[in-house]
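The complex appears here without one of its protein chains, the remainder shown in place.
Presenting chain A:
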Amino acid sequence: MSSASGTSTGATKPSSTRAKPANKVESAADWVDGRLGIYTLAKSNLRKIFPDHWSFMLGEICLYTFIIIILTGVYLTLFFKPSMAETVYHGSYVPLNGIRMSEAYASTMNISFEVRGGLLIRQIHHWAAIVFVAAMLVHMMRVFFTGAFRKPREINWLFGAGLLFLGMFDGFMGYSLPDDLLSGTGIRFMEGAILAVPIVGSYLAMFLYGGQFPGTDIVPRFFTIHVLLIPGIMLGLLVAHLILVFYHKHTQFAGPGRTEKNVVGMPLMPVYMAKAGGFFFLVFGVIAAISAIATVNPIWAYGPYRPDQVSTDAQPDWYMGFSEGLIRVMPGWEISVWGGHTLNLGVFIPLMVFPLVLAVIWLYPFVEAWVTNDKREHHIADRPRNAPVRTAFGAAWISLYLILLAGGGNDLIATHLHLSINTITYAVRIGFFVVPVVVFVITKRWCLGLQRRDKEKVLHGRESGIIKRLPHGEFIEVHAELSAQDKFKLTAHEQPQPIELPAEVDENGVARKAGVLAKTRSKLSEGFYGESAQIAKPTAEEHAEITSGHGHH
């Protein structure tokens, strides 16, 4: 930092006592440091350690596709006209020549057929959005199944889930902008859903659409929300998310030399910079190539939106499929309340289940922390099998999601597999309640089976494939003892015990009843860590007993 000598001797001496920089780069760095203090910032970060695991690239894909979406999105705004003013198309796509359409649709046609490279950028934008949401979901599954959301990372789970929800809605908005026949159908669906809200539904619909459906405001409004409001919030959340990742450091899986108090991996500079930076280009390259080969959202094939027309196979993008499934499989319950008012439960219930499904994901870390009463920091990731209840819950949740996705695509399933659409819908209705339970039970048992196998491996070694004949004629397979590393990996996990209810009488003999909440918590905790939810780890004594004696193998 600058010394006090500069003030005493005036202009004759430079105000810094720092040694002369060795070259241009150092002197440039010195200049920046004098203004921004970059040396202090870089001191602990330049060689910051990042653990390496293939699953960490899932989060990277999210980040990179987000950047790609922003880059291509800016390009598209240069050509797109967010207006529902009517125009007659006279462009190079002959089948639509002379057709009435909105400026929004016409300019999307223009981007696709008149702007060189416009179609490619549109395709990259849409493909990147699809990959973005998919990567967020899978990244989230990784974090969920390894327990990486536990303290101190709960807040980052909230940020991450918030990004997923905003990403889904921004995708829906972007999909609606071209004002083609398919996207208009989606907007109509949204109006119908809003109208189902009791008491204020018709007001909300009028305010959102600027009058009656479809009106002329919805595309310019969605445009502002799609390119400015939601991406702005997402950018803020993303930065906060990354700052927290940096601050908490990554989790790591148990392994030799890895503890709760260290993080083992390669330094940011140069290895991680090269790998992560390079990976951005890999992702971008692959998405560009996909966009060259596979067409997504060919709006010219759908035609401009008209409220009295529709195409079959009307489908939202896949990540909205579960909400579509909810609306398709719900029975059409409509009741009269307070004499003459209509309560459209058939639409309103799915509308409410939709945020509920998201809220369950959002709040899960806090529920689990409450049930397990675990207030410690966790930096070693769980193997999914070692947390059977959490893993089973996650699997059940995914199965519910997939069931609803099937419900949302019941028309496609019916036409492609030649099934009755009614049968599919009835099956989804039953499956909604049954499948998650079945999946939960199977997954939990599966995890326990894997735990048993781990224990077996630790105690008896792994099968070597060598058959030995003993002197008395018996054939046995030789089991090779695991290496110290492998034994440590398979036994490093914790096995917490369920929390117990306090004694029914306190030390003075006064009866004290546990509340309903405490009882529920104890029950849930028993379910989480009880005898039925984990296989006891091998102990040193068991190991000694088996490996020391004769006749063992």
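Going forward, a contact is a pair of C-beta atoms (placed from the backbone, for glycine too) under 8 Å apart; a residue touches a chain by one contact, two chains touch by 3 or more; residues count from 1.
One rule holds for everything that comes next: contacts and distances are computed from a predicted model.
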{"item": "Absent chain [UniProt protein name; select from \"Fe-S oxidoreductase\", \"Cytochrome bc1 complex Rieske iron-sulfur subunit\", \"Phosphoribosylformylglycinamidine synthase subunit PurS\" or \"Na+/H+ antiporter subunit G\"]", "value": "\"Cytochrome bc1 complex Rieske iron-sulfur subunit\""}
{"item": "Contact partner of the left-out chain, one of A:T17, A:T224 or A:N422", "value": "A:N422"}
{"item": "Contact residue for the chain not shown (choose from A:K43, A:R376 or A:H416)", "value": "A:R376"}
{"item": "Residue among A:H53, A:H248 or A:H479 touching the omitted chain", "value": "A:H248"}
{"item": "Residue, one of A:H226, A:H241 or A:R328, that touches the chain absent here", "value": "A:R328"}
{"item": "Which of A:E260, A:E456 or A:E477 contacts the chain that the document leaves out", "value": "A:E260"}
{"item": "Touching the absent chain when the full complex is considered, from A:A484, A:A503 or A:L517", "value": "A:A484"}
